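Selected chains only, in their assembly positions.
Chain nomenclature is as follows: A and B, assigned in order of appearance, with residue numbering initiated at 1 for each chain independently.
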């Protein structure tokens, strides 16, 4: 790299435009293989000539850049990244080969095969859509005549497989919904929380962490959330009424509670 | 203007390729038409200056001895089945009816849970099945009584027929996707409670007397 490039930020990244396009499209990728295929196409060479190593590096760099922006990266992209990092190490350090495992070259070939296969199916899909189609370029008889059927019944019943499956699925779904045993959630009502809190605080006017009053509930995982929520709501109500005072040093810091002294309350 | 010459020229002055193309065009238009078309309507769809009457009569002659004839009714033209082959057609058009939702549900439950009794169908459907629904299904030829359950009351069980498989393009009942497969395909929008088999309960040993099929 020339020294000059260091002075000009825009020269540092060889193709910032392309990266930006990819970043914007990150949600548009349908999984890691799709992203890899897009990167391979960016190599602007025939798929048969892609460098799997270069591709792995581009993918890892891309995921890194996305993560550095604190964007959520779906787990399967990270799994692919981990695998590509492994592949990279296998390609760069071919010795010693772990026994009973395919060589780095074999792994790379496998990846290239999957990319080529996906690309082939993309092209096949495009060719299918480009075909002359019924109802678009060629047509059926506009005035069909009813053929004599084997039976003599007056009605010909119409039903498709999709309708049949959808009907069954919908019926079962409703059945499941009605047979679901909802676990009875224990919820502490606000009134109860309020009464309890006042009783526990008692006459004490010393700052005490609110959790201390809830210790009995906090030990039980199923009660923890509802105990905290009810206690907080009740305490806010009590503050408004001038019964108690609340104090918190910072976000997520312990919440302290005390009875408002009567002298102050009356003052 | 060249148009005047085209208009005044007779059919034979056209190249054989053009005449053949015009016949092909007319054939395709008449075939795809949803209603009989008058010569004027046909002419409007054809290249300008085409002698529509001559073409129509040529096509009519070409099809005169075929299984399908080009018929003129009043001003309008249409392809119709040759009158002597009328026996191939329905005398009165069969009414095409869509299977009702309850019938479709019942059919699906019979297909998935066969052999199944009426009470069992109702248990899955959550509503009582009207006699009409089962009658319709029996009429379709897709469902038939399969036997009697060896339980008190010896209730009749139902199952699907070969015609059912043919109609729905299935090679076997086991081709029906199971609950997990329905969910994976995006057809089932519910959590399958544990204990429900991923696969439908096919091939269970029958605990019943089969009806004599010939009887």
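Here is the rule we use: a residue touches a chain if its C-beta (ideal position, glycine included) is under 8 Å from a C-beta of that chain, and two chains touch if they have at least 3 such contacts.
Here the structure is a predicted model, which means the values were calculated and not measured.
Taking the complete structure file into account, the protein chain formula is A x1, B x2.
What we mean here is this: only the chains that are shown with their structure count from here on.
Work out the mean CA point of chain A and of chain B, and you get 43 Å between them. Interface residues of chain A, counted against chain B in their complex, comprise 139-143, 145-149, 151, 153-161, 163-180.
Only residues 28, 31-35, 78-81, 87-91, 93-99, 101, 104-105, 107-109, 111-112, 124-126, 136, 139-142, 167-170, 176-177, 179, 182, 187-193, 196 of chain B touch chain A when the two sit together in their complex.
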